[in-house]
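All protein chains of the complex are present and in place, except for one that has been dropped.
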Amino acid sequence: MAQRFDLYQPGKSYLYHLDPRTKVIAVLAVFVVSVLFTNPVFLAPVFFTVILALVLGRVPYQRVAILLKSLAVLVVISLLLWPLIYEHGTVLATFGPFRVTQGGVLYGIGMSFRILDMVIVPIALFLTTPQPDFVAALRRLGLPYKATFALSTSLRFLPTIVGIGESIVEAQRARGLDPNSGGPIRRLRSYSRILGPLVITAIRIAQQLSLAVEARAFSISRQRTYLRVLTFGRMDVGVLAGIAVLMVAALVMRVLGFGVLA
Amino acid sequence: MNAEVALRSVNVWYSYPSRPDSVVLAGVSAAILKAEFVALIGQNGSGKTTLAKHFNALLRPQKGSVEVNGEDIGRRLTATLASTVGYCYQNPDHQIFAATVAAEIEFGPRNLGVPEAEIQARTRRLLDLVGLRDEAFSYPFSLGRGQRQKVAVASVLATEPQILIVDEPTTGLDSKGGHAMMELMRQLNQAGNTVIIITHDMSIVAEYSERVICMANGRIVADGSPSSVFKNRAALAEAGLRPPQAARIAQARPDLFSPDVITVAAAVAELSRRSVDRAAS
Partner (left out) sequence: MAGPTGAGKTTLCLAIMGLIPHVTGGELRGRVVLAGRDTSTTSLGELLSPNDSGGAMVAMTFQDPESQIIGMTVEEELAFGLENLGVARPEMLPRIDEVLEYVRLNHLRYAFPHTLSGGQKQRVAIAAALVMRPRLLILDEPTSELDPEGRAEIFALLDRLTQKREFAVLVVEHAMEELGSIADRLVVLDSGRVVFDDDPRRVFQHIDELREIGVRPPDASVMGLAAVQAGLLGGGSGALITDGDFVSAVGR
């Protein structure tokens, strides 16, 4: 049965010592820079810096090896497809109605870097940050408490619900449903049948949960205090300062017109 | 009593894939005869549910083998065993999915390709058997826990398995509900079905089962009649279980009770016999 949807694995490196808010901000910074530029000449250094940071941080990538392999496939598709869609500059080759241009190839490479950055960086965040810390970071960064409560409760109960779904499917097998028979349509139908009961069960859990949290003063109007405290360390200040500088530089360059393919 | 073996496990070893270092079944061998009424007892984690799930191939042994009606089921799919071995889950909400009680019951035989007329006949019979005729078109989740439990049992019986495994038939039910469920089990057993219940309720074990298999730490530590198992202090201690209160008191007062008293009814009967004896003397 599913235990937790949690990538976190304990480890030792600077990434594990950083305040989770710093890491969330870093992720957002990478997102922004990835979107700012389209020229692979500018996106490549971003990507390699990210990789360097993660390797130095000893991120336990083995856990997500399968995910990374799928990512590699996505990147290859991106490299092949974008040049067929985006046309700019010198034509390098022609396939029927498609013209592969230099600009298109560059764009495809740029897109690949972008995909890599925007997928790898959040994964690294979750590999190095325990869920409670991540939720606390969101709260301290401004998300209202009720929203973070909804998030952490969903994360907490999702494996429970999935486990019940697995149990129902198992019970169906015990009553003669061969999951491997029939085409994909039939299999999809049989999985869709459990959605109803799972929703009902989720609602039931929510009802019981609401009584339990109300009994512990969830809704009374009082200023809430928090057990978990997050404090910035010197390393965080350094990293955040570095990110700020790089962001400013990136914005300036973009405004001056660098980093985009015309 | 028919001495044919309905279920057999031969030196079964098993660990869950997510925790390969934790041995859940350590060489378990047991043979359950046709039409026996067996109670499988033990703490959570003793391996009792894991063992039970081997009997309809929901789990496959890593070492050893499992036989159903004399046939090794190592290569059989669970779905093909649905009309031989029925498995009813502890929590009916982890099993029920259909929109109506009738649809839930019809699901099994429909998977097996049973003719429609026969499906309808079976459904009617089972609804009557569990006393849910009026709720045939009700939404199962609108019913109470005891009724949902009945829906679960009826839906498992719909494929007419001769062997029935029920995980915790009385948990979550009150005294009357529990007895109603156990009377159903007794009825099925008297009709010739092999019934195996997994339970924590020692009073139910004493009252209804004819054989008890007690497990602890992945092994069988006791296997025999309820009265013999309830006298086996070493095994019960290892399993962390106690006999029902009637049995404990009877064992503590051998001057008042014969050694095989394990139920309240038997204890009361013996006490009133004493009074009759005294009155007569």
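Letters are used for the chains, namely A and B, taken in the order the chains are written, and counting of residues starts over at 1 for each.
What we mean here is this: contacts are C-beta pairs under 8 Å (C-beta built on N, C-alpha and C of every residue); 3 or more make two chains touch, one makes a residue touch a chain.
Everything numeric here is computed off the predicted structure, so don't read it as measured data.
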- Task: Report, in label order, the displayed chains that the undisplayed chain touches.
- Result: A, B
- Item | Sole residue of B:63, B:125 or B:242 that reaches the chain not shown, by the stated touch rule | B:242
- Which residue from B:142, B:187, B:258 or B:272 sits in contact with the chain not drawn here? B:272
- Task: Touching the absent chain in the whole complex: find that residue among B:60, B:145 or B:186.
- Result: B:145
- For chain A, which residues touch the unseen chain? 3-4, 131-132, 135, 152-153, 156, 159-160, 204-205, 208-229
- Query: When the complex is taken as a whole, what residues of chain B touch the one chain not shown?
  - Reply: 43-45, 144-146, 171-177, 200, 203, 240-242, 244-246, 248-249, 252-253, 255-256, 264, 267-268, 271-272, 274-275, 278
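In this text, only the chains that are shown with their structure count from here on.
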- Could you give the separation in Å between the centres of chain A and chain B, each centre being the mean of its C-alpha atoms? 46
- Message: Considering only the defined contacts, which chain B positions touch chain A in the complex?
- Response: 18, 56, 58, 77-83, 86-87, 89, 93-99, 107-109, 111-112, 141, 155-156, 158-159
- Contact residues on chain A for chain B in the complex? 3, 164, 167-168, 170-179, 193-194, 196-197, 200-201, 204
